[in-house]
Each structure stands twice: as C-alpha cells, then as structure tokens.
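Just one protein chain is left out here, and the rest sit where they should.
== chain A ==
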Amino acid sequence: MSSNISTTSEKKSSFKPKGNRAQTICLPGTCASLHSSQLLVSSGIPSLDGILGGGIPVGSLLLLEEDESNVYAQYFMKCFLAEGVTSGHEVMVASVDSDPVKLISSLPSPVPNKEDSREENDESESMKIAWRYQNLNQVTSCDNSRSFGHHYDLKSTMSADLLDNCEKFYWDGKEKHPNSNATALPLYRNLFSCLHSLLSARKLFTSTPNDKPNIMRIGIFSLASCEWGDDLCHSLGSDSTNPVWSEVTSFFALLRALARQSYTVAFVSVPSYLFVDSALLGRLSYHADYVIGLESFQGTDKEVNPLFKEYHGLLHINKISAGNSLVAPFVDTHDWVFRLKRKKLSIEKLHLPPDLSETVSRSATDPVKNTVSCSGSLPNKLDF
C-alpha cells in the first residue's frame, strides 16, 4: 500500500527542490573547486589531483583500468583509501578476490609534509639547472602547489592508531543478505544492498538531515573479475533476448546514482584486460565520471626502453567529467607516466630524454635492439 502511495506521488514529479540551500557545508578533507563549485577530495596522489582538476568531486565515480599484474592498481587504490583514513573519512572496502580486512591493514602510512618537502629539496639540489632555464616551468611536474592531499610511503604500513580512529566497513561477498530468504543474492545486488543500507544507517544521503555529515570513500577492488561470476567471454549481440553483462552494468549505473545522492566518492578498479568485448568497458566508462587506465612496463619491451627508464608505467586519462558544468578541466597532453619514488607515487608528463649527440636529428634506430646485456643497461652519455 505504501508503495502505491509513493508511486502515485512520484508520477507528478520525482524531483524535489531542496528549498533554501544557501548553507555552506564544511567537511573534513575537502576543498571547494573554483571551477565547478563542488567539494573535492584528494585521490591520495597529489599529482593525479592536479590532472583531474584539483581532486575528485564528492558524489562522483572513478573507474580505474587495472594493469595486468594488478600491482600498481592496488597502489592507486590503497593511496585513495589511505587518504580517507588520514582525512578522517569513513572507508568502505569491497573485494571478492582478496580479503578486505588485510587490504585495510596494509594501507601505506602518510609521509609528513616536512619530510616530503625535504625529499623534494634533495632531488632539486642534486640536479643543477642552467640559469636561463631556472625560471621556466618544469615539464614533468603537475601543479601540486594547490593540492591538499598527502604523499604515502608505500614501503611502510599505516599505524594502528590512525586506523582505529577511522570508521571502516568491509564487504567480501560472503555475508548473506537478511532479506534474501535463504536464496543467495547475486554478488552485485548483495553489494548494492549493503551500500544502500550502510549509507542510510550512517545518514550520508544528502536528503537525510545530518548536522555533521562525513564523506564515505568506497573502494571496490577488481569488479567484474572471474570471482564475480560474470560471463565475460560472450560478446554483445550474440543473444539479443538475453542481455549479457546486465548485472554488472546495472550495478554500475546504480552505484553512480547512489554516489550522486550521497556524500560518497567511489573508486572502482576493473580488470579490463579480461574483457573479450570492448563494449563492456565502454558501458562502464559511460557511467563513470573519471576513467583512468594503467599500463605497466613490467615484463614488456618498454621496461628496457631507455625512453621509459625512469618510469614504471603509462597512465591513460580516458575520461574527465565536466562535473557541475559543461566544460571539463582541460588536460594539455595525453602522455602521462607514473613512477614509484622512494616515498611517493607520482604522475608526470612523459617527455623524451635530452639527446646529446652532435647531430641535430635523433637517430631513428631503436636503442632497445642495440642492447646486448640482459639487464637493459645502456651506454649512458650523461656523465653526471
């Protein structure tokens, strides 16, 4: 009966104006975007924040295409979650492939700002720049000056005190839903139900009055991997009467809808290299606000290529949402690389190393083919 009443009222219009919304919400670990007037949170990688327009807006969904070894994607995800713990946000971790409790306990520890700046100073002191170039912008740097995030030391784990001060929630797909009447719900529906009830219980929906709302960071590891039970071998259109992948695409559409209505930021990684039909990735990307792809150099020819000597992989920025406006932040290049430094994961513009040969043009020969040693060490023309 109640459902009938609500349906009738919805037929008039399902949009409810919020009335006087001149109130300013101040949430921990956020800053307001001048571009789109939205609250931003840090991704945990300050250089990535700079590329995405200052951070990730609250209520948005970021899709990360995993690298094949799933090493660096885990680093990205851990930095995102660790930033939540450091900022005092609530953290929800969902994973079927690995234990979410272990993932939380292995979050990296934040690097103190002083130490971070010292490291930067060390690096800058170690390299002498000709005086006439000193005032120019460095090609490799992203705009970190306005970032409010932290760097993380990926070799040390976060202290127990920090973790204890944070509200943490886990989902591993093994818990039975109380309303499922003994029949196990598909994993996607189970996770959606869990997220919805959690957001309701924590009063994190924007429509729910809450004096002190907080941000919830949702991290979902390896969505649509083999463990989730999707039939990823089928291509679209093979059977028009039985739509394939509807469970995962429906879940993704619902996750976007949930994020839009609540104080949440969702970070989802998918093993896109497993998808037989690229249309599936296209559909997931359609619902995501940001789509980032990782391509690791591990085990590839690029690992020994001197062009990529200092880096660990390529980062593809596939989609940046305009957020609250029509104009998305402008990204001046598509060539981004990431590398693990001593105490931070950073993203930089890819640029060619200086060519110190006497000829003006670069040699067209591939230096990789000329290498003899297995270690990939090349004759270095730089002596310093």
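The definition used in the following text is that contacts are C-beta pairs under 8 Å (C-beta built on N, C-alpha and C of every residue); 3 or more make two chains touch, one makes a residue touch a chain; residues count from 1.
Criterion: contacts and distances are computed from a predicted model.
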For the chain omitted from this view, which of "Armadillo-like helical protein", "Eukaryotic translation initiation factor 3 subunit H", "Elongator complex protein 6" or "E2 ubiquitin-conjugating enzyme" is its UniProt protein name? "Elongator complex protein 6"
Hidden-chain contact residue, picked from the options A:157, A:261 or A:298: A:261
Selected residue (touches chain absent from view) among A:75, A:192 or A:228: A:192
Using the touch definition from the top, which of A:69, A:210 or A:278 touches the missing chain? A:278
Just to verify: which one of A:34, A:326 or A:352 makes contact with the chain not shown? A:326
Residues from chain A at the interface with the omitted partner, ascending: 3-4, 7, 10-15, 17, 37, 177, 179, 181, 185, 189, 192-193, 196, 236-237, 240-241, 243, 246-247, 249-250, 252-254, 256-258, 260-261, 278-279, 282-283, 285-287, 319, 322, 324-328, 330, 332, 334
